[in-house]
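Right, chain A next:
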Amino acid sequence: MDLGGVLIYISGFIIMASIYGIFSIGLNIHWGFTGLFNIGIAGFFAIGAYSSALITIEPPDPNLFEDYIFGGNLPELLGFLNLGIDLWFFFALIFAGLICAIIAAPIALITLRLREDYLGMAALGIAETIRLIFLNEAWLANGGRGMYGIPKFLGDMVSPRYYDLLYALIAVVILLVIYLTVQRIIKSPWGRVLKSIREDEVAATSLGKNVFAFKVQSFILGAFIMGVGGAVFAHGFRFLDPFTFRPLLSTFIIWTMLMVGGSGNNRGAIAGAFIVWGVWSTTQFLPGFLSSPDLRYFMVGLLIVVMLLFKPSGVIPETIEKKN
Partner candidate 1 sequence: MSIKNIDYFWIIFIVVLSGLIIFGQPSLLINGLLLGFIYSLGAIGLTLVFGILRFGNFSQGDLMTLGGYISLSIVTVIFAGIGFTGSALGPFTFGLPIILAIPLTMILTSIIVVALDQLIYKRLRTRQASTMLISIASLGVAIMIRGLVQFLWGNEPEYFPRESKQFYMLPLDIRIPPDNIILGLMAVLMTLGVYLFLKYNKYGKFMRATANNPNLSLSTGINTSIVIIWTWIISGSLAAAGGTMLAVSQAQILPMTGWKILLPIFASVILGGIGKPIGALVGAIIIGISMEASTAWLNPTYKPAVAFTIMIAMLLVKPNGLFGEKD
Partner candidate 2 sequence: MALLDVQNIIAGYGETEILHSVSIQVNEGNLVAIIGPNGSGKSTLLKVIVGLLEAKNGNIKFMSDNITNSSPQKIVEFGISYVPQADNVFTNMTIRENLEIPSLVLKFNFKKRLEEILDLFPILDTKMNSKAGTLSGGQRQTLAFAKALISKPSLMILDEPSAGLSPIMADSTFETIESINKSGVTILIVEQNAKKILSIADRGYVLATGENKIDDTGLNLLTNPDVGMLYLGGSN
């Protein structure tokens, strides 16, 4: 057994699981804490990933017949500001989150007043439209041909063969930072109001809380986090095309993760991400037709249904805090 190979494989797993963990936390803010049926995660995934890619990638080389017209070239741009440790990476992550937050704002204002299943359909439509735009407007991000050569964070520190080990560590750290930050936010006064809205919207309104404003803010926060997740993905994979952001692996699997792990609490979100991605990855190794990607597709759906029927609170149920 090649230890190096195994380590690389596990690193790859940890990278994707952590990225999905970030998304699950974002979705948890939308659905678990605010009851928003966001089945358009793919939209924020794409925007976050492409934003980070576009701001860091080199401008198009006229000799290569690339279709896209803008490359931010952030690593070069920052020059010595990088302080030798590729600080551009963090700026790119924040940038991706901000772009998602900015786009989320008008979406929230328009759609959040809708009834829940309408909101779902609207979210789906928006995500699909975003994907279509990236597909058709080649000047934006090379359309169907995809973007190559997205810069590597700290690429010089480790040999390419073992880079994934480093990036796995980075992904986990980012996940933890986000987890801790969100936990702080939840315990803050803002977070407590959000919780009271979830428990009894009518009571909260009668206490003078602008419920709608809180929902919008919550949507924007979740979108920011999803943007960061997309950016982490972009620099891990270093290749993007619109086909990456198809519904199953960029929206529905995240819903499965939240259902499995436990909607309403962030530890559950992370647990769900690792569990479901674990199941997804290991079914690759089942013998014969059992490893067929179509069966794995089927299994994702089955997991959602089974969890809803038999364990709706998830693997890590939310602890019910005493009311103040």
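Basis for inclusion: all candidates are chains of the complex that A comes from, given by their letters.
Note that a residue touches a chain if its C-beta (ideal position, glycine included) is under 8 Å from a C-beta of that chain, and two chains touch if they have at least 3 such contacts; residues count from 1.
Since this is a predicted model, take the numbers as computed values, not measurements.
Only one entry among 1 or 2 touches chain A in this complex, and that entry is 1.
Put simply, chain A touches candidate 1 in their complex at residues 35, 37, 39, 110-111, 114-118, 120-122, 124-126, 128-129, 132, 135-136, 247-248, 252, 255-256, 259, 292-305, 308-309, 312.
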